[in-house]
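Omission of a single protein chain aside, the complex is shown with its protein chains in their original locations.
Per-chain residue numbering starts at 1, and chain names A, B and C are given in the order in which the chains are listed.
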Amino acid sequence: MSFGESHGVAVGGVIDGCPAGVELSVEHIQCELDRRRPGQSDVSTSRKEEDEVELLSGVFEGKTTGMPIGFLVRNRNQNGKDYEHLKDLYRPSHADYTWEKKYGIRDYRGGGRSSAREHIARVVAGAVAKQVIAGMGITVRAYTSQVGSVVMPGSYREVDLERTEDNAVRCPDAETAEKMIALIREVREQGDSVGGVVSCVIEGVPAGLGEPVFDRFQARLAHAMMSINATKGFEYGSGFAAATMRGSEHNDSFTIKSGKVTTTTNYSGGIQGGVTNGEDIYFRVAFKPVPTMMKPQATVNRQGEEVILEAHGRHDPCVLPRVVPVVEAMAAMMVLDMLLEARCGRLE
Amino acid sequence: MSFGESHGVAVGGVIDGCPAGVELSVEHIQCELDRRRPGQSDVSTSRKEEDEVELLSGVFEGKTTGMPIGFLVRNRNQNGKDYEHLKDLYRPSHADYTWEKKYGIRDYRGGGRSSAREHIARVVAGAVAKQVIAGMGITVRAYTSQVGSVVMPGSYREVDLERTEDNAVRCPDAETAEKMIALIREVREQGDSVGGVVSCVIEGVPAGLGEPVFDRFQARLAHAMMSINATKGFEYGSGFAAATMRGSEHNDSFTIKSGKVTTTTNYSGGIQGGVTNGEDIYFRVAFKPVPTMMKPQATVNRQGEEVILEAHGRHDPCVLPRVVPVVEAMAAMMVLDMLLEARCGRLE
Amino acid sequence: MSFGESHGVAVGGVIDGCPAGVELSVEHIQCELDRRRPGQSDVSTSRKEEDEVELLSGVFEGKTTGMPIGFLVRNRNQNGKDYEHLKDLYRPSHADYTWEKKYGIRDYRGGGRSSAREHIARVVAGAVAKQVIAGMGITVRAYTSQVGSVVMPGSYREVDLERTEDNAVRCPDAETAEKMIALIREVREQGDSVGGVVSCVIEGVPAGLGEPVFDRFQARLAHAMMSINATKGFEYGSGFAAATMRGSEHNDSFTIKSGKVTTTTNYSGGIQGGVTNGEDIYFRVAFKPVPTMMKPQATVNRQGEEVILEAHGRHDPCVLPRVVPVVEAMAAMMVLDMLLEARCGRLE
Partner (left out) sequence: MSFGESHGVAVGGVIDGCPAGVELSVEHIQCELDRRRPGQSDVSTSRKEEDEVELLSGVFEGKTTGMPIGFLVRNRNQNGKDYEHLKDLYRPSHADYTWEKKYGIRDYRGGGRSSAREHIARVVAGAVAKQVIAGMGITVRAYTSQVGSVVMPGSYREVDLERTEDNAVRCPDAETAEKMIALIREVREQGDSVGGVVSCVIEGVPAGLGEPVFDRFQARLAHAMMSINATKGFEYGSGFAAATMRGSEHNDSFTIKSGKVTTTTNYSGGIQGGVTNGEDIYFRVAFKPVPTMMKPQATVNRQGEEVILEAHGRHDPCVLPRVVPVVEAMAAMMVLDMLLEARCGRLE
């Protein structure tokens, strides 16, 4: 459960159901938050936001107590006046029009709750989930695998995921990263924006997670990913490429390796029949180009008049680098949820 | 809520929360069920299943009463003996291994509940949802847009969706349909199987559906689709193609048409900020090749031995034609859910 | 999840989340159903209903598989014509008026879904839950402790709960039972009805069940009990009598007995801070006199006219004896739910 608007008092949330007795590092949470922070490099927005997390409950003497963990990140920059000119406008491909239709009222300051600042709450809660699952040997690692038409060649197995944080775009392949950075700079100079793809791999998940039939692991994972701002598509394992494959090629044969059941290939992406099989879970999430641009755009206002939206402010020309920790956060929470839910299915 | 296994007594379910006072045609439900039925043509399995629905409650004098609608489709062909040889085997890329790991027990007859026969309950409930939303001018129409590498050219706007039922593969483009049928026949002769893509368009959805932020319309839609057997990916609107686009190209400009706010393009796929904007909602779902094949496959058994799984029985070489009504059913239910949930957000 | 109306096709339900691997006796389920059946004795209705349960899924070779367990009890006596005269009438203190206001439509045959026949689904599901928790040493035993002003003296500790089934009113104290039976006969002869109280004790529940703070054990138990037809009140442990007690009298002192923490008294009714402490859980549920009587009553009809409702049919003058298994069923399901939910709170 999260709350908070871009230019309100604060963004925060409540983590309910976190298991008791887990040692929690606030430094690690802050560190994850810094990965999402604007102004990290010249490929993201130059707005400065110092997001500092405060834990309000649920932790005692450094350990979780099983009680809800409330947390808060105050908004430093709440000057809503900068947004007066958007009060009556519907920005194209933003939430302005639809949310006003839905609620009859809209906090227009910086997009209100539809702003990506809401992701802060996800990153904090995800950092808690990461610490819990790390104790069980589970890691979640995402990276930028595509920006515009610059695509990282090969799969996650051919790169060193420890290199992801080495560059501003969070692509573990240095050569591709440079091309991505060049593209983003070019796009920014044009006052435009560009989309991309985040890839993610979850390692160490035990077999048996996922709830047949409506809460298959991949259904919950898709739900989690498609709830992130600006996402357009989700695929796991072989993904859309499976459409062109034959069964004889796509089936993952079982074999025995060091006395353990494993598969020779992993087109299943670690999920069979909606339940994890112990292999790596990997998936891709498509992001659209951010709709905010430094170019004038045709649109309409609340009065039903066609008007021109002039460009203002400072914005990310590409969300990809800063959304990598958000994808990890949502995946970590989702894995922990499924771990806990799976415990409900058995009595011993 | 659904229940039932492939070779158990019956498959059925309970539809909870269906609005009261809606006239319900049992013939329409049966008709939808017949679209999913095996043995419709030579491109699907030749197994005969006569699935007949019985409504058990929630309908009085032809109208829904607001009470839960229980329903049942009895399984005619329950000969579990045909499956004795699979008792200890884990079929590749099936649910056998993972479900046994999860539950410690497994109904091995025809895949038990992991069988696509479970889709019956979805089609019945979806047929009810379709009738409810039809009264509000909403239609849901899916079709096969890709089988293996045979792809239907153009979008849904360039074909007549009323032609979808004209051929065995449920592709509204006759020429493409023929190629798909030829490919499926070829694959079947090889004892193999092939994947594909189902496309779907929802028309007539009012603006304002979808619940920020975790239950965005597309998040719920992705959840619904990825809960269907054999799905590997989901995308809506511009989808993965958005990754290569620029914001200036991708943004859907607002304009006024006959006094109504509309967009000049629809890369958003009818959803902005997680909420519908009144334009068409369209999306694509990727399906893997069915893992059951008429070829021997390497696998392991419960005893941890590597063994060969011999081919048996009769199976669909391609699920696409029969899964089209399932995609429609899940979409219809999801739209109705969101319609009802949206009513909770306002008091008047 | 349950479905079904009094005079529809069937009453049934789906048990979701039942743990896998539990041996299930259909005979035991049928036996519980027979305890609720009308026509068991002259103190209940003389209508004959032979309720036979059919399990439809979720059980394989006598064991639960972790899959939803669908079940069905067909209605034998569906003659809706007997109820034509109630079509436009609102029977006093029944659901007729309120449900019609809510849904705009109403299945008037025997009260439709508001009929106590809906309890059938609860008893079946409760019988499954009872079998699951029995394997963990947990028993749920209810009895009639009050009918009208006939009150069983003493607490559950002073009687032998194995004697409950010895008489028609299900009161373990033979002497009180006789008085209750006499009272019910007297009330029936007057064409009237009478209320009462069911008491229940749950033994063997481990410490640690109940979810702070909104899903305290007693909150969920109260919810379960107050969802039964005709209930008017719930209290546990000291209950309403606690209002007149002093803390020095009411506090349950902890002590050590055979090396185990226990309490010297149990005014807490086995629940402290919303969580079970391992002592007996006991509670009482008040039932109103059934509103259906063999006397004419003043009421109004749909047309807004004041009319007289004439008495018809055969009815229980007192629901208490037949509602005892329903109280047990709801308690058993609720305990199993809390057992499974408690597993979510810890990782090991």
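What we mean here is this: a contact is a pair of C-beta atoms (placed from the backbone, for glycine too) under 8 Å apart; a residue touches a chain by one contact, two chains touch by 3 or more.
The model shown is predicted, which means the values in this text are computed figures rather than measured ones.
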{"item": "Option from A:54, A:158, A:189 or A:310 whose C-beta touches the chain left out", "value": "A:54"}
{"item": "Absent-chain contact - pick from C:75, C:131, C:164 or C:276", "value": "C:276"}
{"item": "Full-complex contact with the absent chain, from B:70, B:112, B:126 or B:212", "value": "B:212"}
{"item": "Positions on chain C where the hidden chain makes contact", "value": "2, 90, 92-99, 101-104, 113-114, 118, 146-149, 187, 190, 192-197, 207-210, 212-216, 218-227, 231-240, 242-256, 259, 261, 263, 267-268, 271-278, 286-293, 295, 297-300, 304-306, 342, 345-346"}
{"item": "Touch residues of chain B, complete complex, unshown partner", "value": "17, 19-22, 66-67, 132, 135-136, 212, 339-341, 343-347"}
{"item": "Positions on chain A contacted by the hidden chain, ascending", "value": "1-5, 8-14, 16, 20-21, 54-58, 60, 63-70, 72, 102-107, 112-113"}
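Simple rule for what comes next: only the chains that are shown with their structure count from here on.
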{"item": "Innermost chain, taking as reference the mean of every protein Cα atom displayed", "value": "B"}
{"item": "Taking each chain's C-alpha mean as its centre, the one farthest from chain B", "value": "C"}
{"item": "Fraction-based call for chain C against chain B, same above half, different below", "value": "same"}
{"item": "Geometric centre distance via CA averages, chain C-chain A, whole Å", "value": "47"}
{"item": "Where chain B touches two or more other chains, by residue", "value": "2, 102-104, 113"}
